[in-house]
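First, the structure itself, so that you have it in front of you.
All protein chains but one are shown at their positions in the complex.
On to chain A.
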Amino acid sequence: MTTSPIPARLIKWLLVLIAVGVSLFPFYWMLRTALAPQSQQLADGLGFWPAHLDFGNFARAWNKANRGQALLNGLIITGAILLLQLITCVPAAYVFAKIRFKGSGILFGVVLACLLIPTQATMVPTFIGINLFGLGDTRIGLVLPFYSSAFGIFLLRQQMLSIPDALLDAAKTDGLGPWRTLLRVVVPMSMPSIAAFAIFSVFTHWNDYLWPLLVARSPDLATPPLRLAVFQQADIGFDYSALAAGAAIVTAPILILFLFAQRRFVQGMAGGEIAG
């Protein structure tokens, strides 16, 4: 590897730089627009750098769109979904990975089938059902359909398969019941994939747009992306700066979370393979 000639390395780095540039450019453009003074946007909005920094856009975005409320909603809903998914999926994954029982094959087949059913096919009946039970336009209606996750069961199971059976047998001989085996042996050993799934779940539901768009009709319930989309279509006129600032506010929490949790996430996703 050390012998690779200079031109090859140069080309490699050039490709890397292009990829990094394309990957980061929209983020940069968002920040640039958010920090540029409002007057600069269309007149000479072509500059690569803002003329001078203007943090007032963030204040306008925050106030106009009642962003605090939306962020709080996002936090509550994402947190509730995450908690429920961990409670439901971890034990199920453990059973599918390590315990043989009647019908396990068929039931895991059901999990795989659910993994492959697209939103299109489930969205309308779920919406009708949620409304039928009077849960339309409520926080419960935003959370309930996601209390379990086929992807979660699948991903966690894949890693739990690699837990040595001897360890579980040892736990049994030590008199640990299934619950304590789960909590004291399986969960600690599956932390990488649990972390990866948790981050994945937070990404998905913080960023979800379609379901809140259907369910959250009253503005008080809006999640951050929904609020942003409404803000984008409606009353803002040409206040691009405030819109970009709003986009930055929605993006920042997940970005920061990812920067902190990156290593665990990548490790945990390594287990997410379909065996064979």
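Quick note on the criterion: contacts are C-beta pairs under 8 Å (C-beta built on N, C-alpha and C of every residue); 3 or more make two chains touch, one makes a residue touch a chain; residues count from 1.
Here is the rule we use: contacts and distances are computed from a predicted model.
Enquirer: So one subunit is absent here. Using its UniProt record, which name fits best from "Response regulator receiver domain-containing protein", "histidine kinase", "4Fe-4S ferredoxin" or "Sugar ABC transporter permease"?
Expert: "Sugar ABC transporter permease"
Enquirer: With respect to the chain omitted from the figure, which of A:Leu10, A:Ala59, A:Leu72 or A:Leu107 is a touching residue?
Expert: If we include the chain that is not displayed, A:Leu107 is the one touching it.
Enquirer: Just checking the interface: what residues of chain A touch the absent partner chain?
Expert: The list for chain A reads 1, 12, 15-16, 19-20, 22-27, 29-30, 33, 42, 45-46, 87-89, 91-92, 94-96, 99, 101, 104, 107, 110-111, 113-126, 128-129, 144-150, 152-153, 172-178, 182, 203, 206-207, 209-210, 214, 224-226, 228-229, 232, 240, 243-244, 246-248, 250-251, 254-255, 257-259, 262, 265-267, 269-270, 272-276.
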